[in-house]
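Every protein chain but one is kept in place in this view of the complex.
First chain written, first letter: the chains are A and B, and each begins at residue 1.
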Amino acid sequence: MIWWIIKRDLLLAMRRRSDMLTTLFFFIIVVSLFPLGVGPEANMLRMMASGVVWVAALLASMLSLGRMFSSDYADGTLEQMLLSPVSLSALVMGKTISHWLVTGIPLVLMAPILGIQYDLSVEALVVLTLSLLLGTPVLSLIGAIGAALTLGLRGGGVLVSILVLPLYIPVLIFGTGAVEASTAGMGFGAHFSILGAVLLVSIVFSPWATAASLRISMG
Amino acid sequence: MTINWFKYASPASFYFLAGRMIPYFSVATIIFLIAGLYIAFFSAPTDFQQGEAYRIIFIHVPAAWMSMFLYVIMAFWAGVGLAFNTRLSSMVASAIAPTGAMFAFLALWTGAWWGKPMWGTWWVWDARLTSELILFFLYIGFMSLQAAIDDPRRADKAGAVIALVGVVNVPIIYFSVQWWNTLHQGASVSLVQSPKMATAMLSGMLIMSLAAWMYAIVMVLIRSRLIILERERHTAWVSELKEGVLE
Partner (left out) sequence: MLTTKNLECIRGEHRLFSNISFSVNPGELMFVGGPNGSGKTSLLRLLCGLSLPDSGEICWNGTDIRELCGDYRNVMTYLGHLGGIKDDLTAIENLRISSALAGCGIDEDQAADALGQMGLAGREMLPAKVLSQGQRRRVALARLLVTQTKLWILDEPLTALDIAAVDLIKGILEHNLSTGGMVIMTTHQEIAMTAATVHHLTLS
């Protein structure tokens, strides 16, 4: 059943590629603006790179949260999901996975190319990409709770950022920390372990909290 | 004699109970505040390293403590409201949020005032200050979410979810900020108090904390009463209250 939902959401995303591309271009533009703001000095850019890429990824993933449930809400599919004999948490998990595949994966793939703009070493590029690969699913999982709570509210888009961004902080810290540790020649294994632990905790709790939030918002 | 505690779980009886309790707690607030401020300004010795400016911790530390306690208490009552569908606990949770946010803000503000003479800068990316800032954001998130929802029942439940998610996240956030802080040690000064505090300082701080507790209770009671009146304005007891039959 999860598979059905993922397949459907990917199909919808493919028929509306522009939504997916806007998020990706937002990410690219934000990252490319920073050197224009702070100057092209290579050393400084190298220091900033992981932070800039990560913050841009946070914002890009947050921007796409509004679409996660809103179209299903508007056309009545969400009602059908709530009434499905299949567990709502499972359906939510499916929707979160497809959200990540559609918005998270393109960011992960684009990150090394953007990292080159910042003169990152090959090792740092690999670590940055891997940290995004581990961290972006958490963004989708936590973001789903915020998206579910603000469903159908006026000003929901801004509200979701206030709710969700503070909760993204640990991911930001350990994601950028991994890159910095590798640039400084230290081990980054601990950062990855913690990111992995945060991911596991989110996988366990987030679908359940999101399902509860959806019932609250639709009730 | 057995007391029927559930009686006070109804908004109407809580309204009157809170009304009777407010004066006592107000008096307690004033007494503790006067005693605490007296110790803070007159009997606590001047710190030989930090001079007179350290006296701001008599407000800063209790405010920081309160902001953390109140978040947990708020999440607890919101969670009780969500789990047992008790309206009163959700109303109390909403009443706690502004006071908690005020204390978080006060802690940040006084932290900046203290930082300026101590470190020569208004803001330091110290782990505790950063965590306090994030806690302030969490309060703001809770209040904005509740404010954006028109249906009070949905607002209660949605607020409870975000408060509980916040409570689960607070330790993770605190831990990650600590970690981040040790990585960037060069950029900050540790807030950890090095030598032992004088007894007068410690007692002053504790009494000020009690004053902050009492103040928080008074504010929460007052705000709960207002929320109860607003939510229950169509019920019989509120109309009777308006006509002066009760109380």
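Heads up, the rule we're going with is that a contact is a pair of C-beta atoms (placed from the backbone, for glycine too) under 8 Å apart; a residue touches a chain by one contact, two chains touch by 3 or more.
Just so it is clear, the model here is predicted, and its values are computed rather than measured.
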Contacting the left-out chain in the complete assembly, out of A:Met81, A:Leu107, A:Leu149 or A:Leu165: A:Met81
Identified contact with the non-displayed chain, of A:Leu12, A:Met48, A:Leu133 or A:Leu153: A:Leu12
Absent chain, residues of subunit A that touch it: 1, 4, 8, 11-12, 15-16, 71, 74-77, 79-87, 91, 218-219
Where the missing chain touches subunit B, by residue: 150-151, 234
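Basically, only the chains that are shown with their structure count from here on.
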Inter-chain centre distance, subunit A versus subunit B - centres from mean C-alpha coordinates, in Å: 32
Residue ranges of subunit A touching subunit B (in the complex, touch as defined): 142, 145-146, 149-150, 153-156, 159, 162-163, 165-167, 169-170, 173-174, 177, 180-181, 194, 198, 205, 209, 212-213, 216-217, 219
Complex contacts: residues of subunit B adjacent to subunit A: 134, 137-138, 140-141, 144-145, 148-149, 153-154, 157-158, 161-162, 164-166, 168-169, 172-173, 175-177, 179-180, 183
